[in-house]
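Only a portion of the chains appears, each positioned as in the full assembly.
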Amino acid sequence: MKLVPLFDKVVLKQLVAEETTKSGIVLPGAAKEKPQQAEVIAVGPGGVVDGKEVVMQVKAGDTVIYSKYSGTEVELDDEKYVIVKQSDILAVVE
Amino acid sequence: MKLVPLFDKVVLKQLVAEETTKSGIVLPGAAKEKPQQAEVIAVGPGGVVDGKEVVMQVKAGDTVIYSKYSGTEVELDDEKYVIVKQSDILAVVE
Amino acid sequence: MKLVPLFDKVVLKQLVAEETTKSGIVLPGAAKEKPQQAEVIAVGPGGVVDGKEVVMQVKAGDTVIYSKYSGTEVELDDEKYVIVKQSDILAVVE
């Protein structure tokens, strides 16, 4: 089974946030309050959303930063995803 | 009796959420706080909604994920349904 | 006396919700928190509402489901009505 997003929706898979201190110690991250890095899994077709043409700018495989508190958590086949609108994606990490 | 949705409304029938643990044990699901898988039962004709043209993208029989907290619960002939706007549907499950 | 709704307003008369259990026992319904079945009594002429053309899709005599918490209760000649906007009507029951 796979998720096929509608319109301007984007399916993300959150990357596990491990924090590394400056001295190099790795702390497994919980980081609930901080914006999220995620991998783009699937991208909707865009089109007219709420009367406005939306062109999709991200593609599957991109690593992105998305706005905290946005999106809906989804669980499918024991995997967790977040579905956001493209406008909740702030930046691509290259 | 059947429900014929107006405009961009979609009639959904929630799928019973049974959770399977990784070891294979099936837990009957309550999962009230999580987004919902549902089957599309009926789809409105679309058209001009709030001054904007809406084209319907889902069809009866689709399994969809819809936004939690959206929609209105309806009971007809002892069956429960949820009526949502198409824009509250996040993704189709294929 | 009768109610003649303006613009996109629809006058509804709530149907008494009697709940029937699966074994056939009829329970007189209170069901305050649940969406409502109602009969359409009168329909406004539509036209330009808030700058947008609205075409009326329901007609007197239809049984409809309308969004809970919407509408205004009105009492006229000892009869109770609810006046809603057409966009608060979710589906027609056929």
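A, B and C are the chain letters, set down in written order, and residue numbers restart from 1 in every chain.
Please note the rule applied: a residue touches a chain if its C-beta (ideal position, glycine included) is under 8 Å from a C-beta of that chain, and two chains touch if they have at least 3 such contacts.
Since the model is a prediction, treat every value here as computed from it, not as a measurement.
The complex is a homo-oligomer: every protein chain shares one sequence, and counting across the whole structure file gives 7 copies, of which 3 are shown.
As a working rule, only the chains that are shown with their structure count from here on.
For this pair, chain A with chain C, the centres built from the Cα atoms lie 41 Å apart.
Shown for chain B are the residues that touch two or more other chains, namely 51. Interface of chain A with chain B (complex): residues 1-7, 9, 11, 42, 48-51, 72-76, 78, 83. Of all the residues in chain C, the ones that touch chain B in their complex are 20, 22, 34-35, 51-53, 55, 57-58, 65, 67-68, 86-87, 89-94.
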